[in-house]
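The complex appears here minus one protein chain, its other protein chains still in place.
All chains are identified by letter, namely A and B, in their written order; residue positions are counted from 1 within each chain.
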Amino acid sequence: MIHQCADQVVCQAANINFNVDGLLNGFWQLTVDGLSWGAIYALVAVGYTLVFGVLRLINFAHSEIFMLGMFGAYFCLDYILGFSPSGNAYNKGVGLTILYLAIAMLFAMLVSGSAALGLEAVAYRPLRRRNARPLTFLITAIGMSFVLQEFVHFILPRIIPGYGGSNAQQPIILVQPKTQFTIFGASVSNVTIVIIASAMVLALLTDIAINRTKFGRGIRAVAQDSTTATLMGVSRERIIMTTFLIGGLLAGAAALLYTLKVPQGIIYSGGFLLGIKAFSAAVLGGIGNLRGALLGGLLLGVMENYGQAVFGTQWRDVVAFVLLVLVLLIRPTGILGESLGKARA
Amino acid sequence: MRSRMARSAFALASAGLLVVGIAGCSKQSTPEQDNTAQTNLKIVEQFPIGDNGAKLTPPDTSAAADPAGDGKATCPPLSIAMAGALTGADAALGINIKNGVQLAIDKHNKANPGCQVQLKPFDTEGDPQKATGIAPQIVDDPFTIGLVGPAFSGETKATGTVFDQAGLVATTASATNVALSENGWKTFFRGLGNDGAQGTAVANYLKNTLALKKVCVVDDSTDYGLGLATVVRTTLGATADSSCNIQVKKGDKDFSAAVTQLKGAAPEAIFYGGYYAEAAPLAQQLKDGGVTATFVSADGTKDPEFVKQGGEATKDALLSCPCSPAPADFAKEYTAAFGQEPGTYSTEGYDLGTIMLKGIDAGKITRPDLLEFVKTYDGQGIARKYQWTDKGELTTNLIWIYKVQ
Partner (left out) sequence: MSGQENSTDAPEKRTSVLLAPGDVIRTGWADLGRIPKWGFGILLFGLLAMLPLRTPPFLDTPGISFGATMAQFVMVAIIAIGLNVVVGQAGLLDLGYVGFYAVGAYTVALLTSPSSPWNQMGVNGFLHSDWAWLSCVPLAMAVTALAGLILGIPTLRLRGDYLAIVTLGFGEIIRLLADNLSDITNGSRGLDRIAYPRLLENQQRPNGVFSNGNAAGDMNYGTWWFWLGLILMVVILLLVGNLERSRVGRAWVAIREDEDAAEVMGVNTFKFKLWAFVIGACIGGLSGALYAGQVQYVAPTNFNIINSMLFLVAVVLGGQGNKLGVIFGAFIIVYLPNRLLGVTAFGVNLGDLKYLFFGLALVVLMIFRPQGLFPVRQQLLAYGKTARNLLRSADDEKAAA
């Protein structure tokens, strides 16, 4: 960002800086911003990690589930709640705004959850019936990713006018970002508070669901040893559906939180990069491990921000990929390492 | 397990009903909000500026060349080609140009029954490799004696030699990369000011006419954005604060790091070299972050989407463009023919098509003749005066300033 060319007026941006000062000066602000991004990555990462834990499958199309969630939230605000897109913020007061956001989040979760279930039924179940190889699943996931993206890009505008297409949706902004308080010199805005709070609640609920409930035990059983689980009376098909459903619900919630942060981000390609980063986060924390996904997401968000401050804004994406590669090379099982199947998930 | 599933399904369904119920109730209470949050902002032309940034009077477009001519022209069946991105993410630009040329040709054909010229559009999807495959198709057709295009600088870079070697006059309505005219192509003619001219003019406008003392320049690392921003930085000289030279990436939507830095630098204006998809969130995040500097940008941002997505935050933003505003009658004819308002570079497409039609009407029906005609052309179009240097650049550049208001 601050290029080391204070003595030069014409400054072709230096390629890589080592601007450690920038990092130290803005440390807490970067951390707070990083945590809010990390919360979004964490919620999406859970989807990847659960599906991998249960099915040993990387669900490439999960980023499109997230994207559909964004459109779902938008649709809810637009048609159901009646806000018109305008690019300016509405001001409804705290209570009402939270209510509207909650409704939009529920709707987004509904859309994403159903999309995830549909994806599982259409693309993956036939392959499971035919005992396909892992590469086949991967290819199908890639294919479905293409299909969903291009569907929103070209077909959706013909179904709902004004939706989809090559340009982003005109934003519907319910929350005007405003600093609520400062902590250690970092300003925390209302958007950040909403994101981190919702993410914490959802993460807690998911953790309880996986670790304390009966179907959560079923998920862990199938992840550990599906044959024995079936012998014990757990229905593998139902567990798989539930896994996809949970991933979809969380992706939908993350989608709404993302639109709070980046209102102009609702576009057919809006899920792709975020999906890859969320997957990196899942790997970073330990793929197959729920708490690992959450930790990995927060960590990735923060590291990305630091990296961007030190090396320059254009290197932000590189940081995510380099982290991914390093983790896979040095410790492929990730930080928390254990899989869903182990008792201490 | 089954009952559990059923119960969850039931729970989900009732939640859904609840949602719709609340929505139904709340829907009645929102209609009056529509007006308060709507934006009525539009990009409105202000005035043209010269190379030194001084305000100029708009040119008189009443003497503009009319493609209809005198109605008595005769010619063998010929065609004019148009190459650009007609499909894909950047299609809007190519379609604008194509429509402009089409309008000129339709007017000409209607008025001159003895001379019917055809438009041959070629879709390059904005991809240089595709463009290298399409250029031979254009050149191969003996009836095609002129080309309007390619639309993007990348494609032009890849195909300029083809047209040069074939002697086919290639006028571009939108490729603004400065290096294009340095390749020695005899057939390259640029129908608008290049990024060098635009950058110089707008930088001088900020420095001299607006007498600003501190400007921050941000670019999006693309060929176009970086090129433009570099010219602006050089021309601004000391006015461009080197501590806030920022580079972002095309496709980014979150600019919190840049906003923090810009806030700290507190400039009077911020120049952004890039496209509307990033300019809109940047402008909004700047406003949310409490930065009060004037937002200045260029033709990549001059698109209705910028206002649509940025909302009130784009108010009072200044945009420069080598493209000229559409005169009222042209806009009317265009809308009647194509059902939408003329877009960026439609006027340039119309003018360049008109010039070639004038050549055909004057009896220049071979490629070398038409090339010579365009080379020595000197006339007024609806967008500007057209006369070219031997490198293919316009002799007089007209950069317009627009404002969001």
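Keep in mind that, in the parts below, a residue touches a chain if its C-beta (ideal position, glycine included) is under 8 Å from a C-beta of that chain, and two chains touch if they have at least 3 such contacts.
The model shown is predicted, which means the values in this text are computed figures rather than measured ones.
The chain omitted from view is touched by exactly one of A:117, A:241 or A:318, namely A:318. Taking the complete complex into account, B:162 is the one of B:43, B:73, B:97 or B:162 that touches the chain left out.
When the full complex is taken into account, the listed residue touching the unshown chain is A:138, out of A:138, A:209, A:241 or A:335. Set against the missing chain, the residues B:51, B:66, B:106 or B:223 yield one that touches it, B:223. By the touch criterion stated above, the residues of subunit A touching the omitted chain are 12-13, 15-16, 52, 56-58, 122-123, 126-127, 129-136, 138-140, 142-147, 149-151, 154-155, 158, 276, 279-280, 283, 314-315, 317-318, 321-322, 324-325, 328-329, 332. Seen from subunit B, the chain kept out of the figure touches residues 86-88, 122-123, 125, 127-130, 132-137, 139-140, 154, 157-159, 161-162, 164-166, 221-223, 226-227.
Methods note: only the chains that are shown with their structure count from here on.
By the touch criterion stated above, subunit A contacts subunit B in their complex at residues 1-3, 5-13, 26, 29-30, 33, 37, 76, 80-90, 92, 99-100, 103, 106-107, 110, 166-168, 170-171, 173, 176-178, 214-215, 218, 234-235, 238, 261-265, 273, 305, 308-309, 312-314, 316-317.
By the touch rule above, subunit B contacts subunit A in their complex via residues 1, 4-5, 12, 15-16, 19-20, 22-23, 26-27, 30-31, 33-34, 36-39, 88-92, 219, 221, 226, 230, 233-234, 236-238, 240, 242-249, 251-254, 256-258, 260-261, 277, 280-281, 284, 288, 305, 307-314.
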